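This view holds just a subset of the chains, kept in their places.
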Amino acid sequence: MYDLVTFGEAMLRLTPPNFQRLEQATSFQIQVGGGEFNVAVGAQRLGLSTAWVSALPNQALGWMVRNKAREQGVATDHIVWHDGERLGLYFLEQGSSPRPSSVMYDRANSAISNLQPGEVDWDKAFQGSRAFHVSGITPALSSSCAECTMEALQAAKKHNLFVSYDLNYRKRLWTTEEAARCQEPMMEYVDLLITTEDDANDVFGHSGEPAQVAKELNDRFGLTACAITLRRIDTVWTGGWTAIIMADQLYEDITYDLENVDRVGGGDSFTAGCLYAWLTYGDWEQALKWGNAHSAIKHSIPGDYNWATAEDVKRIMAAAQSELRFKIQR
Amino acid sequence: MYDLVTFGEAMLRLTPPNFQRLEQATSFQIQVGGGEFNVAVGAQRLGLSTAWVSALPNQALGWMVRNKAREQGVATDHIVWHDGERLGLYFLEQGSSPRPSSVMYDRANSAISNLQPGEVDWDKAFQGSRAFHVSGITPALSSSCAECTMEALQAAKKHNLFVSYDLNYRKRLWTTEEAARCQEPMMEYVDLLITTEDDANDVFGHSGEPAQVAKELNDRFGLTACAITLRRIDTVWTGGWTAIIMADQLYEDITYDLENVDRVGGGDSFTAGCLYAWLTYGDWEQALKWGNAHSAIKHSIPGDYNWATAEDVKRIMAAAQSELRFKIQR
């Protein structure tokens, strides 16, 4: 029934304005975000029909998160509502060189960390759907979340969904050993693995040239494709974005130069663009190009998820090499 | 060493601006507050030397709370620092008739809720001090907090401190039965009990005329004095404030008419004004007048604690009955 179903946590993000340190803040800007939430939003805006599965506390902050998904057209029918629980929060400090941006989490005991296998009706969510996406954050939230992730992966395969997995290692949530032990068995259900060089090394112990790492991961886990995102960090405010995909062959793309308004969710936007194009065109070259362009635009937009349209992405791709690509659009 | 030591939780308060509902907020104004924190600040500003005892997480939000105490001159030497824990939060919706203001707490597992007896060096904090204040919120936070409260009360009496206790019943934290069972034994250490009519009835089962209730509480618990605060609620934006004190005799005062900018902390400001005047003048009539005037001003000031000065309080008391009491001060 959906082109894409995603599963994971969304949090309230609280950001002091104007590059203030958290300690000096007198107000917070409110955003909502989370890896799989961001993917569902991005893919929906590009043209897929998507659903986001999660657990939320049944109070105003949980409603706010649901509202933000609905605002973007993402289906929220499979959210599990928990009374008397809390929403995870995180605090973002926007930096400037030489002070990097940084994140402080307050996500322990969030509603989703208490989600138990059986609470989500995966058969219903996956009935008639085409693809499923989850990241390595979800199984890291709690042992029951790890069980739910496995439950979802197995159900996805049962329903013949294309399965995308973003490795997304979070050192505050578990050790690399725990991450490896938990996720290795999950890889058999995965079609597309998305990772950075660091995470591939930290969790699965593969290092070296990205194309080689991707190839090794494909071989080891029997993946259809492996995408490795390659961020160039020039300063806190500037950098570059590209990625490769190793599938039937190696796919490469240009690097987009970035001025970072908000880096958070850049990887999720890659995933969203990539899945949109893969599910729409069935072509890894398009998947890579859409993923990169969609991610590049994200860095210019405040918040965790991407307000770009397919039209925006096409314009950026078309103008990418032009001298006038940064000219004001009138 | 301090005129007044207080003990309790402080939280980050997050308030949507302009009367927005929590669900529709896009930013939060940040305040810091908590019953005993507010009392320490208020009394310090009026002229006492005060210390606030608590446990805080050793990260930016915990530092922010400490900073706000220091900003007001409140001593923070006896704060216990916990690594890896969280700060309690609460969300305030400012209302207008017929929608009352409302509060949603996210305070479970805060650093102070994990405070254990023995962590605070009460002997050091009370050495040479004159008075101690705590409210019924502190023992309600956790069973270890209840133990710490009893520990503090006993230490306070050992050091011959004047002990003030604000009953402050919070139904989200415990039942009236639990509140009664826990706090009855504490009352033997208390000199001044501060309560509303409702709390006196809900926790200790005394109802009727305020003066009569106060007298019964004095007799039952061997108090020196009992203050009952009497809020008149006209609308969400307007009301009135007064209180009585029953000590050697009944003390009464005028009622201040209020336009509510921020009602939160009104009771704590009463306590602060009352303790300031009692410790300064040793006179219950003054204690009552200072408590009421200080509380009345609080309602006009944003945030949980009171930015009034002793000068402000004197001016309000002096002008209270004047026709020109609301005239612009040039």
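Letters A and B mark the chains in the order given here, with residues in each chain numbered from 1 onward.
Here is the rule we use: a contact is a pair of C-beta atoms (placed from the backbone, for glycine too) under 8 Å apart; a residue touches a chain by one contact, two chains touch by 3 or more.
Fair warning: this is a prediction, and the values are worked out from it, not measured in the lab.
K.L.:
Report the copy count for the entire assembly; 2 chains are displayed in place.
P.N.:
The complete complex, not just the displayed part, contains 6 copies.
Note that in this section only the chains that are shown with their structure count from here on.
K.L.:
Could you give the separation in Å between the centres of chain A and chain B, each centre being the mean of its C-alpha atoms?
P.N.:
45
K.L.:
Going by the contact rule at the top, pick out the chain B residues touching chain A in the complex.
P.N.:
Result: residues 14, 21-23, 25-30, 59-61, 63-64, 67, 86, 89, 91, 104, 106, 108-109 of chain B touch chain A.
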